[in-house]
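So the structure is just underneath, and the comments pick up after that.
Left out: one protein chain. Kept in place: all the others.
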Amino acid sequence: MSNRIGHSLNITSFGESHGNMVGVVIDGLPAAFPIDLDYIQSELNRRRPGQSDITSARNEGDKFTIVSGVFNGLSTGAPICIQIPNESQISKDYEHLKDVYRPGHADQVYDEKYGHRDYLGGGRSSARITAAWVAAGAIFKSYLLHNSGITIQAVVSSVASLSVQNVFEMDWLHAEHNPVRCPDPNTAKDIQELIKQTSSEGDSLGGIISCRVSNCQSGLGEPVFDKLNADIAKAIFSINAVKGIEFGAGFESSRHKGSENNDAPNSSMNNDGGITAGISNGKDILFNTAFKPVSSIAKEQMAMNTNGEIVPLQIKGRHDPCVLPRAVPIVEAMTALVLCDHLLLNLKYKK
Amino acid sequence: MSNRIGHSLNITSFGESHGNMVGVVIDGLPAAFPIDLDYIQSELNRRRPGQSDITSARNEGDKFTIVSGVFNGLSTGAPICIQIPNESQISKDYEHLKDVYRPGHADQVYDEKYGHRDYLGGGRSSARITAAWVAAGAIFKSYLLHNSGITIQAVVSSVASLSVQNVFEMDWLHAEHNPVRCPDPNTAKDIQELIKQTSSEGDSLGGIISCRVSNCQSGLGEPVFDKLNADIAKAIFSINAVKGIEFGAGFESSRHKGSENNDAPNSSMNNDGGITAGISNGKDILFNTAFKPVSSIAKEQMAMNTNGEIVPLQIKGRHDPCVLPRAVPIVEAMTALVLCDHLLLNLKYKK
Amino acid sequence: MSNRIGHSLNITSFGESHGNMVGVVIDGLPAAFPIDLDYIQSELNRRRPGQSDITSARNEGDKFTIVSGVFNGLSTGAPICIQIPNESQISKDYEHLKDVYRPGHADQVYDEKYGHRDYLGGGRSSARITAAWVAAGAIFKSYLLHNSGITIQAVVSSVASLSVQNVFEMDWLHAEHNPVRCPDPNTAKDIQELIKQTSSEGDSLGGIISCRVSNCQSGLGEPVFDKLNADIAKAIFSINAVKGIEFGAGFESSRHKGSENNDAPNSSMNNDGGITAGISNGKDILFNTAFKPVSSIAKEQMAMNTNGEIVPLQIKGRHDPCVLPRAVPIVEAMTALVLCDHLLLNLKYKK
Partner (left out) sequence: MSNRIGHSLNITSFGESHGNMVGVVIDGLPAAFPIDLDYIQSELNRRRPGQSDITSARNEGDKFTIVSGVFNGLSTGAPICIQIPNESQISKDYEHLKDVYRPGHADQVYDEKYGHRDYLGGGRSSARITAAWVAAGAIFKSYLLHNSGITIQAVVSSVASLSVQNVFEMDWLHAEHNPVRCPDPNTAKDIQELIKQTSSEGDSLGGIISCRVSNCQSGLGEPVFDKLNADIAKAIFSINAVKGIEFGAGFESSRHKGSENNDAPNSSMNNDGGITAGISNGKDILFNTAFKPVSSIAKEQMAMNTNGEIVPLQIKGRHDPCVLPRAVPIVEAMTALVLCDHLLLNLKYKK
């Protein structure tokens, strides 16, 4: 496996769904930066299971501990290890999955690759491990804000076929006021109903998260192979269930002519999504991320077992019928890591 | 800048559009592998400008030289440096661009980031540098075929609104028989006409390239941060003008339920696009890449100059009205790099 | 800071002397390898303070916990996080060092570099953090033995001017039978006396650790920049107080002629110390590491304070008068990391 991401600033992730804890080691954060524990907790709360009636019932307090790298409230430059205990795991829920591979899940490929698999709660492949990423992301978001005024916000812009139109032209102030994290209250309400309905059917839903980085200076990104969009894409594809990403006009831009698509200078056009030639251009960075529906469904489906037989499977355990509301802070965290890393990489070009 | 990509196997890219040459250093290729010079040339010819009436008129022979790492026709394990001279550059075409920033291009962000810019032919930001990537990619494709039977093919599946339906369910045998590299001959003809028409209007077109990796073993990919899809995405976003990528059912999967989207075992379903949890699952790897229309258009447009004034601009030089046909081998090359790298990384898990 | 070392296999180190714990994340270990907890503990015990009358009186049990990456006693391929709590720190011993820089210590350079320093027990610069390296090293030594039959042993070959002659030609079986870890019992006794004497004077001693890697296959090492000796040297210089390293005949070889120094084929000569051109040659790998005397001495010395004044300083706290006996397992651990990493890197050249 490879569990580090980032260049000048990076995180090393560790832990499994049903082990003692999940954690992260942040390396490369400059010294003497104030670490805001309350803000970290508030970000963890945004990702926490059990936060509303449309998320997993696994009840994790997600109370974190920082065991290194912070002294008297400030970073020292040393690696910051953040740990989040696993407290609500119910391992017996997973005994029935020991010998059968859940469709769409890591089970089978992990077995084929590693030969020895921790099947409890998905083990290393569980999205549980992203809790620690969100904790780290809180520090990065805080660093970006205080050092460059950069802010990052993600929202749910569609679930199944319920979709907010022109989401990037809309005010996102109220997205956090509904459990879906959708900027449009009406669509939010519809999505919430759909999730409940789908959950009761034992099924699951996918959707799209849109992300905006505001107030970003131009110049971030290291062509030709550590372009800002390339690094964001890589970081975002680290998140479970992500199947696509597009910047600015994205796939839609493939249907337009150059004369229509080129962002006119001094205009509000932003088809490039704030990144040109792999470098931030000073406009808002905009991208959409597609999530497939959660693979773990309560509904019976056919699955392969470790003997290669096809057997009926009903997955137990506590799963989100739709991960998108809880994935919002994860998208923000991974974006913050990349931005923060590139902010530091770019120092060498400063006058 | 950062000009290396890959882990165990990697390439370092160098060169500019109007310098002496573009080149690449391949590091980490196992020893004693036969280097097929003719195949490298044939791949370069697929990317070469001037190959048909719908590509740039820049006439580069793209005759390459290998200056290291190969002895008596076999790799030695040492770094392989491949060089491709620039022969047809017309630098006077670019004098008018010295003080004006082409919309949608690297010009302005490079100036803002680096403060000193090679404006000839786009300098380092030119897609000219991908010629060397394609040469390297030929070696990687050859390595994959001989060591694992893996093949990689990309095709043009849409240009503007002309699109091949269900492209992954179609036979791609004839895609190389038309200058568009579209698997459907009728759509190819329509696209070719559209490109010519658009070119005559001084405009440009975007589109979508679809890629398929066939006969890929399960087990490639290094979660949680060097997942196979994450590394492919990063490599593909290194290519100029790419604005989006999606694997398997991609953005469409976000609209479906889990019970519909999960690939049933022992079926031909492939909504996951051959990668589950960041690891190849043994099915064909399928992904789509969105290209924006070429930014360089002959048509007059407004542009910002180095004084911050908005001025009319007519871009001279020889540009493709649509890069997709020539980008096909570039997509294949970057995909081959990632696959080859992960094939080597995976050796540690072999019994 | 930069707290990861290793390529295909690597460790990320975290923790400080007086924080909750010190720890390490191992990434890249192949799956299904049995983790021997008793062996890890026995290696920790070799490094533990308070193990004899010539080591620091800090009394740490060094009871470790593995919180990830191991399932049913076997590695899963996932990152292995090992944690060792700090239990015996006495932070008040360090209050007098808050505003004064101990000569030869990290205090001043850390302040100058980072601007905010954890002064308790040396914080991040303390050798306390190497406890976790030793725990990781136990796994690596075990892996090397079971997969390649490679063994690694280090011994103390000199302290001050007390030195074992021709240490590499001697039997090292009994080195662990004396608290000095010196293969010659008589020299061991003399060194033990000297350490006690010096300790009673409030002073400290340096010395040399010799290391031998036995049964190492030829072919490990990645020229030209990740040569086996280069990587060992880098890893060894990560250990506090190391001031020099030499392989085989080392500095002495600089005084000989080529006709004398070249190792004759099929002979027992090993002036190259088992590494030729950066690659293991099949003979034992031999190197010496020079440690300066411990900087922390009880004896009064002059020191600079944070105001730039020179003031008398008597260092309190519990310090080893000579670190060499406890540094032996650290040298072995870092060597084991490098060997294990290169064993995995070399897989790509296997037939």
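As written, the chain order gives the labels A, B and C, with residue 1 at the start of each chain.
Here, a contact is a pair of C-beta atoms (placed from the backbone, for glycine too) under 8 Å apart; a residue touches a chain by one contact, two chains touch by 3 or more.
Model, not experiment: these values are computed from the prediction.
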### Message
Please identify which residue in C:61, C:179 or C:250 touches the non-displayed chain.
### Response
C:250
### Task
Spell out the interface residues on chain A facing the chain that's missing from view.
8, 28, 30-31, 77, 344-345, 347-350
### Message
Under the stated touch rule, tell me which residues of chain C contact the chain that is not displayed.
### Response
1-5, 7, 13, 101, 103-106, 108-110, 112-115, 124-125, 129, 158, 160-161, 198, 203-208, 218-219, 221-227, 229-231, 233-235, 237-238, 240, 242-251, 253-266, 271-273, 276-282, 288, 290-297, 299, 301-304, 310, 345-346, 349, 351
### Message
Contact with the hidden chain only, please: which chain B residues?
### Response
1-4, 12-16, 19-23, 25, 27-28, 31-32, 65, 67-69, 71-72, 74-81, 113-118, 120, 123-124
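The rule is short, and it goes like this: only the chains that are shown with their structure count from here on.
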### Task
Please indicate the chain closest to the centre of the assembly, with centres calculated from CA atoms only.
A
### Task
Give a one-word verdict, same or different, on whether chain B and chain C use largely identical residue numbers at their interface, taking over half shared as same.
same
### Task
Measure off the straight-line distance from the CA centroid of chain A to the CA centroid of chain C, and report it in whole Å.
39
### Query
What whole-Å value do you get for the distance between chain A and chain B if each is reduced to the mean of its CA atoms?
27
### Task
Return the distance between the CA-based centres of chain B and chain C, expressed in whole Å.
46
### Junction residues of chain A - those touching two or more other chains
1-4, 13, 113-115, 124
